[in-house]
Structure formats: structure tokens, C-alpha cells
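Of the protein chains in this complex, all but one are displayed in their positions.
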Amino acid sequence: MADTRVYAALLRAGMAGQATYRASFAVELVGTAMGMGLDFVEIFAVFHQVPSIAGLSFVEVVLVFAIASTGFATADLLVGQSDAVIRHVRDGTFDVVLLRPLSVLGQLAAADVQLRRLGRVSVSLLLLVVALVRLDLDWTPARAAMAVLAPIAATVVFGALFVAAGGIAFWVVDATEVTSALTYGSAYLAQWPTGVLTPVLARFFTFVIPAAFTGYLPALALLGKPDPTGLPDWLPWAAPLAAVAAAVAAGLVWRSGVRHYVGAGG
Amino acid sequence: MRAGFRRYAIYRRATLAGAFTNTVFGVIRVSIFFAAADAAGGSVAGYDRAALSTYTWVGQGLIAVVWLFAWTPVTLRVRSGDVAIDLGRPVHPIAAWLAEDIGRAGQACLIRFIGPLLVGGLLCGLQVPTRWTTLPLFLLSAALAVVVSFGGRVLVSLIAFWLVDVRGVLTLYVLTSNVLCGLLVPVHFLPGWAQAFAYATPFPSMLQVPLDMATERYGDAESVALLAMQVGWAAVLLAVAVRVFDRGTRKLVLQGG
Partner (left out) sequence: MSEPGSTQREREMIVEIEDLSRHFVVRRSVGRLRREKRVVRAVDGISFTVGKGECVGYIGANGAGKSTTIKMLTGILVPTSGRVRVCGLEPVRQRRELARRIGVVFGQRSQLWWDLPLAESFRLLAAIHRLPAERAAARLERCVELLDIGPFLDTPVRQLSLGQRMRGEVTAALLHSPELLLLDEPTVGLDIVSKEALRAFLSAERAETGTTILLTTHDLPDIERLSDRVVVVDGGRVVHTGTLSGLAAEAGVDRVLTVELTAPAEPLGDVPGTRLLSVEAGGLRQHLALTGSAAAAVAAVSARTELRDLTIAEPDIEDVVARLYRRAAATRSSTVD
């Protein structure tokens, strides 16, 4: 698609704006990596007190954390600026996006790519590799495939959350903090076994907002462990499907959002 | 102080939304702690389920009051030069800003503290205080925590006199404080050496200490000692802040800023 070259050009333009402040960019890279360290400290501190949470050991929870964190950080890198929608609408610069022969989402994503998220992405990937090695898993071709697909599926799910939040922003401009709470809250709880939540909430964050599919369930698949709350054994392997479903749903929310903007007159 | 109260009262919608965020995170956090307690056989690091619930929900409520997030009003004033106006007033700027911050904290008490506390209480149940001293100790400690937090925040902000881009330092400060003040996990969860390190800093005085009051972790005598520690940190931070501020403004005046 010739359009990909165009998005690449837009991406470069977006990055050109960011890389100009090289020193503070380096600081931001470190900052986001450290932010991830914060979440890791929490896991470490809890496991300093107890040997297992919801049936998983420290390294196993780190695996959950690493997959979810990689997915979240990558999604944040690519489409993390759903609040950019609000900014554009307020500044009146959103119409320009509509005047170009390109997809609205593509333009927004390319223009606002968050390079500084690379800090968190790289540390998460590193942690993922370390955890996989430490766990000395029983590798099968299916598990190997899952190890690769899981972070990708996680990225798609979190990306879907961001895009959906952006779409909602077209309808209710002030909803940003609420959608952020749900998005970042989902990211937070995705780092832990879903079993810590009450059954109602756990089901919500598995089937409504598929946070469980971003870390916990793929980890179960890799570990070969059953889910203590009684979910079927094949469910963890459905992570890629969940990701696709989330993406489709998010796409619909986004499109209805853009349609609403065009219908209401901005 | 009244100005600070009024200004933050205007952001009612934002406050409600913030309370929602705190509540969501509170639910997740308390769930993790409960799971830990279950795994440890009922209580972890001296906290049983009720204590953990109290710890989490009072904590979530206090975050906005004590303000453990990024805080930029002072850096912005220094950057823009508006600080010169503050200098012209009869009260020392640090005192004026402290009064404003207390006003802000008071305002936050209404929605952002009561809100998550109510929800959490209804959802998870809270620990009922067994001593009459608990409430006054808690209130006093919380008020002191606001001052200590202000002291830390203003000190970090004053770096703006010397550094152009304060963002990196500010981020580092927020991250460090979040770990050491007991926001992420109770300080008591951390390994021994980390706990010792934490108490050598003012951070636990910003959150952990009032939370310890609320969960009745210590007896009255020890609690009063902790209050004294908070007072000490507050005094130290404010004194240093005043010193640093005077140094900074002198530099500003000399440079014609």
C-alpha cells in the first residue's frame, strides 16, 4: 500500500518534533522505564511478604507482568494519545485531519507517536525474556507461538482500549479522566493474576474489558497451569481471538465517534 | 488559604473524576492485598483484612489531600517571573503558598477523600477504631502530612531557580516518594534495609504515618513519637525551603530576572 509510505512520512514528521529536545527526551526515556520499575517494586514488595498470589509464584507473576507491560507500553507508544483528540477538537485543528485523504486514526497515531515509551517497552521485553528463561518452561510449538503472540495480542487489546477511549471522547468531551481511569486501571490489574479480584469483577475484566487476556491468561497457557477460578483450559489460548474482537469493537466505537463529530459540527 | 479553597472548588467535575480514578485503583489494590493476606494465612506484615482495607481506602482518599502527584504551580511562577509579585507581599511566599496548599487540601477532603473512603467502606468494610485517641491522632497526623508533603514539593520546585527543565527531577521525586511513602505498598512490606532507608527520608511522614494511625498499628506513646517525627520533618523541610528560596530570589534579583 502506497499509503504506508505516507504514514511513515507523517511519523517521521511527528518524531522530528519530539526529538528536537534531545536531553529531556533521554530523561523521559529513563522516567518511563522507572515508572515501570515502580510497578515491579510493588510485586517484589508483596512477594517479600508472601510466597504466592492466587496460586502463582513470584517469577510467574513477573511473567504476567512482563507480557502485560510490554503490550501496554507498545500500545501507548503507538496510539497512546487518545486525549490528543480532545486537544485537537479544542484547538480547532481536528478539521484539518478530516480534510486529508487519509484515515483519521492513522494520522493521529502517526503524528503523536510517543517515542519516550520505548523505555518501558524495552525494559518490559527484557523482563519477559528473563522470566521465560528463569521459569524453565515445558516448551512446545504451541507455547512458543503463544510466547510471541501474547505480547502482540496484549498490544492490540490495550491499543483497542486507547482507541475506544478516543472514540468516546468525541461523544463526551469530559469523559477523558473516567476512560483513563478504566484504561490505566485495566493496565494495572492486568499485571496481576485476575484471580485476585472478586468473581464478578474478574469476569468483567475478562469478557468485557479483556484485561485478563493481556497477561494472566497467556501466562497460564505458557505455564500449563489451570485457572483457579474455574475458567476452561482452552480459554487462555483464545488470547489472539480476544485481541481481534477488541480491535473490531474499538474500531466501531472510534468510527461512531468520528461520525458524531461530523454530525454535530465539532 | 481561602483563595486556595475557592480555586480548587471550581474544578468540581475534575475532582469527581479524580475520585473515580482513586476508587478504581483502590479496588484493584485492595484486591491484591486481600489475596496476599489469604496467601499468608489471614494477615500480612501485621495487617489483617480489615486493616488492609482501611489502609488502602484511607490511603486512596489521602492521596489527593496530601498530593503525591506532580505539582507545578511554584515552578511555573518561578519560570514566568510571577514570583516577583509574591515577593512584594508582606507574607513570606513560602508561608503564603503553604496556606494556599492547606486550603487546597481542605477542599480535597470533601470529595476526593470522603468519596473513595465511602465506596471502599461499603465494598470492603473498614476497621473500626478501638481507641478514642485514634481519630484525633489520625487527623493531626494527616494535617502534618500535608505540610510535610508541601515542604518536599516546594523544595523540589525551587530547583526551577537553577535548572531550566525541572521535569526530570520532578518525575524522579514523584516516583521515589510514591515508593517510600507507602502509596504503592505499605512501607512495612519492604525488606528491612529498605524500611530503614525509607524512614531516613521525610516520605513515610507524608502517607504511611497517618495511615498507621488509622489502622491503629501502634500504641498511643509510639503514635505521639511518630507525630513528633512528622513535626520534625515539616520544620526541617520548611526551614530549608525558606533558605533555598531566599538564595534563589537573590540570584534572580542579581541576574535581573
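Per-chain numbering from 1; labels A and B assigned in written order.
Everything that follows uses one rule, which is that a residue touches a chain if its C-beta (ideal position, glycine included) is under 8 Å from a C-beta of that chain, and two chains touch if they have at least 3 such contacts.
Quick caveat, the model's predicted, so the values are computed rather than measured.
Taking every chain of the complex into account, the chain not shown here touches A. When the whole complex is considered, the residue among A:Leu29, A:Leu102, A:Ile152 or A:Leu201 that touches the unshown chain is A:Leu102.
Of the residues in chain A, those that touch the hidden partner chain are 2, 5-6, 9-10, 13, 16-17, 92-93, 95-96, 98-103, 262-263, 265-266.
In this section, only the chains that are shown with their structure count from here on.
Between chain A and chain B the centroid-to-centroid distance comes to 29 Å (mean Cα coordinates, whole Å).
Contact residues of chain B toward chain A in the complex are 13-14, 17-18, 20-21, 24-25, 27-28, 31-36, 39-40, 44-45, 165, 167-168, 171-172, 175, 178-179, 184-185, 189-191. Contact residues on chain A toward chain B in their complex (touch as defined above): 23-24, 27-28, 30-31, 34-35, 37-38, 41-42, 45-46, 48-54, 174, 177-178, 180-182, 184-185, 188-189, 192-193, 195-198, 201.
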